[in-house]
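One protein chain omitted, others in place.
Note that the chains are named A, B and C in the order they appear, and that numbering of residues resets to 1 at the start of each chain.
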């Protein structure tokens, strides 16, 4: 059995990791850590009663000593916090999967610009592998430290990557209109996350100012002449993201784009391509590790349209993290996920 | 025009007061106050954009000086805070309507037991009139300080008061199973109020330990031999309370209870009696000052059943407050409300 | 008092009309009609209990005889049904406001294409005035028959009309990504409208195939060289529409577009312009007749971005209808609405 520890197990992403890993036949959840836990630790299923009878172990404050008995550590911690932990544990275990943004951006000046702190672990930043399995599988196989993608980038990059590989993202205008469930913002005390603020409302925010933009730009290798606009919105959903991806071409390419997608993802278990002009609904990916891609055809004029749906806690976080672990440890990629 | 000021105008109750008073033809909203406002004040409709174009005045930190130009002050402040304001303003205006719990409980030892602080304004506590208009109209007409009822007590007392007046609450067992929308908990930073915690959930809380219990017991004059159990629950609603009131009688009284209700409330504009065994739905009272009473018949055995619905921000707070103001100032009781 | 009748008073739009008109000091609701009513009629507030104590009149099956005592008739009927009623009542009253699509499209061949039936009342189709008050006020003043705009067109046209008047919609690519509450689909038996299908879901539908497209194209006078794409989505909301309007210009115009909007709507009471880059939230227009316009600035590249919010039952239907009535009858335009 693979022994794993999860830091930040009480948050929405941490709990989803627990849910997936409990269902994983080759994994044993051995350690759970979180902030604001009483000194001696607390019973996890008292704090997160959905796991009563399933995982009645203790959750404790983090301690480096406990790491060495483990094979894998998942860090479901806030941005700028993870990079305090990685250097202390990276040499004690086979694999660290970091679900924060700390190891995603290769250029520390870009990191500083968007997250407003200096990166404090440049050594491990270099060795970190970006963990979107479908586009980086070979590197993940040998990874020691995996930077698990952001929730928006997961769905958006998967919607655009085949076009990039086909050389069709040159000089285009990309517009992404995304709607996200509120768990994407984390489990924190914030007026904007209250039920009475989110229900019966739609709230656009951080228009062209969201910190996930540089991650998308980096992976898609967008140049300044390729325009990228990102309009995220909070909608009354616990979970799930639907991305409307609009690509305005200077002129229509001669290749059949739908076929590019069909071919590119033909062997992928977690990418489901809908038929041309068929639209996916968000609910069909919830509680799964799937990314559904649909429509995949031209709108009026030179705009190509792709809908991508992911569960921000699934393919956008915990599901993706388990998929990465499976690949990195040489397990069957879908174990615990399908 | 009646000049009014509202303290705590940014909260859910404060906003609802603004909404009602904007619709009141004899009122002018002259002052708005709140905590955590920049020193020079801020434009109210920037903070609460639903009022853009409707009330573009400033909201400021509270200042006693501004009160004397006013006729009425509404205090939509947290419990234990209102009693700091009342002594400073009570003699400067015609009427103070306090929407907190601070002046509802006549016995300061009971107040201390439930709110855990000593009452600091015993003088005004004595003169305060409990503002459930339908049961206290005559006293409200001469009131200088009105203690506006709590949201749960509003619906529950209205459901039980006719029985008390008929002498039928002696030796009974009362059980109230209430479900409330989340705005009843106020607009505050609290994990339990987050969308991702409240949606797709029902959460019982403070079973027989809710601070509204002594208010109900006081008004209904319940004795220790009358048992009262209160089981409140948070449900995924922005607003609204539905109370299921079960009264277990030692033996069935000979009087026809339905008729008692019909008669007691026959002249009341804001109490709507449904036909016997007809059930009200919560949605029909939302955004109104109505209290709907339904079923009003026996269940199996000696249990009489009453459903009462109110909007916790309407009849349970702001609507009730406006109704009280109307009565206290000699206006038509329904002005601005229907 | 202006005597009005409402056909289709039981649907979501019909009820909202009743709500607005009850609040209108110069109107008396005299007749209510609906299908599927028992022969002798039924008490309206039994069917729609939110109006208990407010409007306890009967709702009946439609009868032409009853129309002649009225001043105004509102038709809140399904598409293709209204045109059966208009010819029978148009000469009996001062004003008919039709909330269906039947009199919006000037070209009957376009009507047939999108609604799949022949238009059966060409004579009145000609005289009908398109009732988006802000762009057609003078014609509405003399109107006998008003074609009240569709819910999506209301917000989208108001977001684009100033640009058209400034001659800036030539050769552009317009993309509108709209999210609508479910009441826009009407109160009908349909699996897709069930709570368990709509909650925790987002569902794109009728991509570039929605019947509101020709209405928008007609009013904005779009030519075939101007591209228009429309991507509507159902989100878990009872009511409200947020439109994300993206206009891709071949090159940036020299004029300051924000100023065009500020000027164009400077006298309008129901259009609220947010400051540049400031974003409106949907909740702030719910239960109102406002259209909020925000962001109003360039995204990356040559794409101009406008957010428009309306309540589909307010400015998108019933509120707009009352505003039109006010204008047509020479009343104050905001009466009953603010």
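Criterion: contacts are C-beta pairs under 8 Å (C-beta built on N, C-alpha and C of every residue); 3 or more make two chains touch, one makes a residue touch a chain.
Every value quoted in this text rests on a predicted model; they were computed, and no experiment measured them.
Trainee: One chain is left out of this view; which of B:120, B:137, B:170 or B:248 touches it in the full complex?
Mentor: The one listed residue touching the chain not shown is B:248.
Trainee: Which of A:52, A:165, A:189 or A:223 sits in contact with the chain that's absent?
Mentor: A:52
Trainee: Even though one chain is hidden, which residues of subunit C still touch it in the full complex?
Mentor: Missing-chain contacts on subunit C: residues 12, 181-183, 187-191, 193-200, 236, 238-239.
Trainee: Would you write out the residues of subunit A that touch the absent chain, in ascending order?
Mentor: That gives, for subunit A, the contact residues 23, 49-50, 52-54, 199-200, 269, 272, 280-281, 283-285, 287-288, 290, 292, 338.
Trainee: In terms of residues, what is the contact footprint of the unshown chain on subunit B?
Mentor: 173, 175, 177, 179, 181, 197, 200-205, 207-208, 227-229, 231, 233, 235-240, 242, 244, 246, 248, 277, 279, 281-283, 286, 295, 299-303, 305, 307
Methods note: only the chains that are shown with their structure count from here on.
Trainee: Ranking chain pairs by contacts, what comes out on top?
Mentor: If you count contacting C-beta pairs, the leading pair is A-C.
Trainee: If I average the C-alpha coordinates per chain and also across every protein chain shown, which chain's average lies closest to the global one?
Mentor: Smallest centre-to-centre distance to the global C-alpha mean: chain C.
Trainee: Suppose you list every residue number at the subunit B-subunit C interface; are over half of them used by both chains (same) or under half (different)?
Mentor: same
Trainee: Where the centres are mean C-alpha positions, what is the separation of subunit A from subunit B, in Å?
Mentor: Computed from C-alpha means, the inter-chain centre distance equals 45 Å.
Trainee: How many angstrom lie between the centres of subunit B and subunit C, each centre taken as the mean Cα position?
Mentor: 36
Trainee: Residues touching two or more other chains, restricted to subunit A: which are they?
Mentor: 197, 200, 236, 238-239
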